[in-house]
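See structure below.
The other protein chains are all here in position, but one chain of the complex has been omitted.
== subunit A ==
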Amino acid sequence: MKPVDFRYSRPGTIPEAIELLNEGAGGAKIMAGGQSLGPMLNLRLAQPEQIVDITAIPALTMVTEERDAVVFGACITHAAFEDGRVPDPANGFLRRVAGGIAYRAVRNRGTIGGSLVHADPAADWITTLTALDAELIVATAQGERRVALEAFMMMAFGVHLDDGEFLAGIRIRKFSPAARFGYYKFCRKRGEFAEAMAAVVIDPALNIYRGVIGATQSRPLVLDDIRDLLRGGGESSAPNGAALARARDRVADLGIDDDPITDAMHGNAFARALEQVIA
């Protein structure tokens, strides 16, 4: 037994969870699958006074389809996405991303909401859902508030949540059938946290041409309009090599990490993600 002693509660509703958080006055920590929190508890990096387990709240494992979006409960596991047990508004992209997160035994418990709130810059969902411009539904004492993922993450391991709030759901818009998605990450070993990663989303019907560079030392870097980087690829039959090399060098020259090797990895990850959408 390694963690500090903490109290544990498993509320059945969102208002009860919020009440417990407010009673905890900053010493309470929300837990879903606990796959990021568990190691931190064992290392005693996290020393909460109380853990509020939100997995018994039915609303948090539900999927709601809206006309132009799908809302996922925060406690839905990576494995549920990987297995296609939930709808995929991004034409299979969520399924593909989920399958590459950590290991199957971790994916069976780790959740999409937990990963976003933990906000490790090298985690998969932070980067890919920023590329999809996901909207987060935060449960508050007053009800809920909505915030774009891009504005939710403040820095590494820092998100915009008050003591009495927690993440309840993630809303992802439905992309058009012609949308294309690219994602590439460099890991020392499959399942390890990435050293560099990039995601690209192209959906001409929705006028989205977005690139995101992740695994930085802080928030993902968003490139809102990458149309100029697509030239030389796309519909034309011209070889993509020149366009990819240009994209790679642009990103590598951003100086994201002040380290030429890591910067080159960011550049290559971006070029490889881009290659998937212009190939």
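Assume a contact is a pair of C-beta atoms (placed from the backbone, for glycine too) under 8 Å apart; a residue touches a chain by one contact, two chains touch by 3 or more; residues count from 1.
FYI, contacts and distances are computed from a predicted model.
Per UniProt, the protein behind the absent chain is "2Fe-2S iron-sulfur cluster binding domain-containing protein"; the candidates were "2Fe-2S iron-sulfur cluster binding domain-containing protein", "Spore germination protein KC", "NADH-quinone oxidoreductase subunit K" or "Sulfonate ABC transporter permease".
Touching the chain that is not shown, out of A:156, A:206 or A:264: A:156 (per the contact rule at the top).
Of the candidate positions A:41, A:198 or A:265, contact with the hidden chain is made by A:41. Among A:55, A:91 or A:140, only A:55 touches the chain left out of the display.
Touching residues on subunit A toward the chain that is not drawn are 1-12, 16, 19-20, 23-27, 29, 31-49, 51, 53, 55-56, 60-63, 73, 75-77, 79-80, 83, 85-86, 102-106, 108-111, 118-119, 121, 151, 154-160, 189-191, 216-219, 221-223, 250-251, 253-258.
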